[in-house]
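Input: a single structure, listed below in structure tokens.
Removed from the display is one protein chain of the complex; every other protein chain stays in position.
To keep things simple, chains are lettered A, B and C as they appear, and every chain counts its residues starting from 1.
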Amino acid sequence: MGNTFGKMFAVTTWGESHGDAVGVVIDGCPPKIKLDESDIQSELDRRRPAQSKITTQRKEQDKVQIISGVFEGRTLGTPIMIVVWNQDARSKDYNHMKDIFRPSHADYTYQMKYGVRNWKGGGRSSARETVGRVASGAIAKLILRQQYSVEIIGYVKQIADMVSELEPEEVERSNIESNIVRCPDQKLADEMISKIEEARKNGDSLGGVVETIVKGMPVGIGEPVFDKLDADLAKGILSIPACRGFEIGSGFSSVTMTGSSHNDEFHIKNSVVRTKTNFSGGVQGGISNGENIILRAAFKPTGTIVKEQQTVDIYGNEVAFSARGRHDPCVLPRAVPIVESMTALVILDHILRQRGQVGSVMKNNNSKA
Amino acid sequence: MGNTFGKMFAVTTWGESHGDAVGVVIDGCPPKIKLDESDIQSELDRRRPAQSKITTQRKEQDKVQIISGVFEGRTLGTPIMIVVWNQDARSKDYNHMKDIFRPSHADYTYQMKYGVRNWKGGGRSSARETVGRVASGAIAKLILRQQYSVEIIGYVKQIADMVSELEPEEVERSNIESNIVRCPDQKLADEMISKIEEARKNGDSLGGVVETIVKGMPVGIGEPVFDKLDADLAKGILSIPACRGFEIGSGFSSVTMTGSSHNDEFHIKNSVVRTKTNFSGGVQGGISNGENIILRAAFKPTGTIVKEQQTVDIYGNEVAFSARGRHDPCVLPRAVPIVESMTALVILDHILRQRGQVGSVMKNNNSKA
Amino acid sequence: MGNTFGKMFAVTTWGESHGDAVGVVIDGCPPKIKLDESDIQSELDRRRPAQSKITTQRKEQDKVQIISGVFEGRTLGTPIMIVVWNQDARSKDYNHMKDIFRPSHADYTYQMKYGVRNWKGGGRSSARETVGRVASGAIAKLILRQQYSVEIIGYVKQIADMVSELEPEEVERSNIESNIVRCPDQKLADEMISKIEEARKNGDSLGGVVETIVKGMPVGIGEPVFDKLDADLAKGILSIPACRGFEIGSGFSSVTMTGSSHNDEFHIKNSVVRTKTNFSGGVQGGISNGENIILRAAFKPTGTIVKEQQTVDIYGNEVAFSARGRHDPCVLPRAVPIVESMTALVILDHILRQRGQVGSVMKNNNSKA
Partner (left out) sequence: MGNTFGKMFAVTTWGESHGDAVGVVIDGCPPKIKLDESDIQSELDRRRPAQSKITTQRKEQDKVQIISGVFEGRTLGTPIMIVVWNQDARSKDYNHMKDIFRPSHADYTYQMKYGVRNWKGGGRSSARETVGRVASGAIAKLILRQQYSVEIIGYVKQIADMVSELEPEEVERSNIESNIVRCPDQKLADEMISKIEEARKNGDSLGGVVETIVKGMPVGIGEPVFDKLDADLAKGILSIPACRGFEIGSGFSSVTMTGSSHNDEFHIKNSVVRTKTNFSGGVQGGISNGENIILRAAFKPTGTIVKEQQTVDIYGNEVAFSARGRHDPCVLPRAVPIVESMTALVILDHILRQRGQVGSVMKNNNSKA
């Protein structure tokens, strides 16, 4: 259970890292949307292994195929099935992992939960599962952009102790995709890349923070009281492998502020109700207020490292273990499209829910101006 | 929509702050559990207004009534309906709020989403809605304790910049409930209380962090890939009013660690597979590993303050606004039972899901020793 | 589990026959709908005990109270909680049932499922639970009528072997409510009433068929492939106590027809695509085609009878049993508003789902003319 996300735009991912394929079924995609495989491929390429020297060198083209739900170039409104065949699935690289519980991986917990696991490359717990998320997220982003003028921009804000001080509103997508670490602060990006390469040479790994801004957000999206927009964003983000924390707006830093400095005062701007500040990160009472949504996701340093570690095997023996094969010394650059995708899936799902309730969705702040 | 939480132990809260009553329906409570109103009342009393000098002085006894689902002192397995009648519901204190969008409240977003709102005390967006969460959480905690030996302990770790350095494992419930701010560091608690009182005098408010430890957690609980245990905890916690951030285990601090220092090595202890450290916070790959679950929730400073603020009314006029009536200068002490409740609801729900899949649930680390 | 119905207009009923109260929470009711208790009361009165000489004489006024979700006469879009207090709940009439498994009741199955049951009057398995269905159905019917011009008319088509030959299109609500058995064939109604009274005198009971017509149905409502409109109607109808069968359109009688006689040919009428016949009952491929929806529900003879029957007690003894107290010799007259309510809940839910997908709902055949 638990492999489906969303109520109105429901995505179900399937597949294991070294099985035949990975993919996703989307139920609830609105009909008549122009869609072809290239719309999805471009996003999968941002998530693809071996895209740069600081990602894993596993050889996967991740070529997308749409198997159902699209007819003569347009969505049918019926389930869209998307598959990416695993090319490197027969690898023997993982035999040494067969009997081992890798530290800070899901080997032990899967074994205890299910009594069985596909030990090849982490099986279902591998981040390869996120292929389905990015493929469906690509469609969600396309719909959000075309039908609602919503733009979602994620980027690396922090690697280890290197923190970009750029304000989210200053970030352009072109500045993110111009470097392989996906940090819009170009100078800091070089430093981050060096540190990631250094970590790899040391057989070690680094963590970081992805920040995301959602521009053009319609007002009134989000369902009180449990399915708050920020609550569903938190779930979506925390469901990404290696994610350990979530913040909306001021997040943990709000804790040391006072109410009088933290409250976002309202005023009228271009005839629209706006807030002067945006400590709320665009969400108040679980519902969007039309300001940009700002969120951050903390990713731990990759669990897979070459440095030797102590662990336990499935027979209860204490053993030493070193990862072989190729892996990411830092997941952050490839995490960016995944965070964007989960953000898009949550927002589109909530827009469709709101549309069900009132029949239309309130325009965003710009469109009202 | 969005007023139901959980799949197997599903709670639906209802009611507005100044309507007739607030309450909850629980669907999926296992049968034959000994339950009376006092089991719930004790937890509601921890959430109750006017319980101390640092909470709102609104007069509510919050007396719980079980209307259905319990027969001759035991649960029937059918829906449990719980009601708490509002006593102070006729108050005129809120008339000045009728036409105002209070800063950093949900007045504006509710109005835009629904085109109508109950403006008395925030209506549905009021934290009074959490009465239903705490009532159902009390039952979940009781079941977790009695049937699974799971204990959930929440406490205030931080208020403004005052941070308790106690390790979660050192915290005893008796040390928490012994002071009105619910911080287990008794000396710091006094300081926190003073600062909260000072904020109130200034017409201002403070934020803070609630930390929660779950002891005796069974192994194998949590559903990959979207309904990860930590993802559902994140959603539950972020759905609490005023919550702005969530962390599991090392959380945001993991970002500056390396993989070799952050990974939790496995070893054998008392014949059980254990981790030497617990940076994972008890969850790996979205599934519990039997270690204590550690999570943190960031709460912003209360939005309601007496200090004058600029805002906008429903007619589009820019106006000044000061909150009247009684309110919490800091929600943290009352947030503790709410965080515990959401944690309990998530964990019990996931235990029941796991039971459905395999018919039984793996014992916790202690029971295996 | 299983006490919630619907995804977008989700109703959760709660309460036992002889507990404190019965009721319902509605999550997803659109906002700003004018609603007061009299809108609901009029429908509850059609379901009420003791409304005529052929229903049970249990004394219940079934006075409705709206506890939440309505403010200043309009719905808020947040949960509507409705309660009906049980007045006759302290009755001792049921003590003789305490240890008995009544034949063709749910006493045995509840005991085996839950290991406990509220034996007073059937507890949760009592048809008294349908109070919540009729209350929420009243709201759904009101919305369907006001916002979509959809009218749902149910009536008794058959009692025992007495079958009304009226075509659904000939039936007017005034002809149904003009007699206590709710059969639009006035002459047959008298005969039905006599036979029901005779059954009662004999300590026996009768069954029958409720037929329902839905007029003004919008086109395009229903979700392939599992949540077909007729599939969800079947579920809703079969979930009513004592219901044993469901048909849409030609139903079981289609079996003896040939394709060439059964197919509904299309033609153009008043510029609208219409079918010449309506064997499909308004649903094709699980989606409404704009013709009237016609469905039938079979109800078995009431299980509660005064005639002595053989049964078993909870200790495993074979015993004789005769029902005491007041009961319905035939549930059909009171089943009519329940069938209408389930029909309304399904249709409104599906309209809101369709609205989520495309943003608006296609008008019905008349509006296009």
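The rule we apply is simple: a contact is a pair of C-beta atoms (placed from the backbone, for glycine too) under 8 Å apart; a residue touches a chain by one contact, two chains touch by 3 or more.
Bear in mind that the values here come from a model prediction, so they are computed numbers and not experimental data.
A.B. asks: Taking the full complex into account, find the residue in C:Ile33, C:Val64, C:Ile153 or C:Ile248 that is in contact with the omitted chain.
C.D. replies: In the full complex, the listed residue that touches the missing chain is C:Ile248.
A.B. asks: Among B:Ile26, B:Val116 or B:Leu352, choose the residue that contacts the chain missing from this document, as touch is defined above.
C.D. replies: Checking each option in B:Ile26, B:Val116 or B:Leu352, the one touching the absent chain turns out to be B:Leu352.
A.B. asks: Using the definition of touch stated at the top, determine which of C:Ala234, C:Ile293, C:Ala335 or C:Leu348 touches the missing chain.
C.D. replies: Answer from the full complex: C:Ala234 touches the omitted chain.
A.B. asks: Touching the hidden chain in the full complex, which residues of chain C are there? Just list them.
C.D. replies: 1-5, 13, 101, 103-106, 108-110, 112-115, 124-125, 129, 158, 160-161, 199, 203-209, 219-228, 230-239, 241, 244-252, 254-260, 262-268, 271, 273, 275-276, 279-281, 284-290, 298-305, 307, 309-312, 316, 318, 353-354, 357-358, 362
A.B. asks: Where does chain B touch the missing chain, residue by residue?
C.D. replies: 7-8, 28, 30-31, 77-78, 224, 352-353, 355-361
A.B. asks: Touching the absent chain: which residues on chain A qualify?
C.D. replies: Its contact residues with the unshown chain are 1-4, 8, 10, 12-16, 19-23, 25, 27-28, 31-32, 67-69, 71, 74-81, 83, 113-118, 123-124.
In the analysis below, only the chains that are shown with their structure count from here on.
A.B. asks: Nearest whole angstrom, what separates the Cα centre of chain B from the Cα centre of chain C?
C.D. replies: Once rounded, the distance between the two centres reads 39 Å.
A.B. asks: Cα centroid separation between chain A and chain B, in whole Å?
C.D. replies: Here the centre of chain B sits 26 Å away from the centre of chain A.
A.B. asks: Express in whole angstrom the distance between the two chain centres, defined as the mean CA positions of chain A and chain C.
C.D. replies: Taking the average C-alpha coordinate of chain A and of chain C, the gap between them is 45 Å.
A.B. asks: Which residues of chain B are in contact with two or more other chains?
C.D. replies: Those would be 1-4, 13, 113-115, 124.
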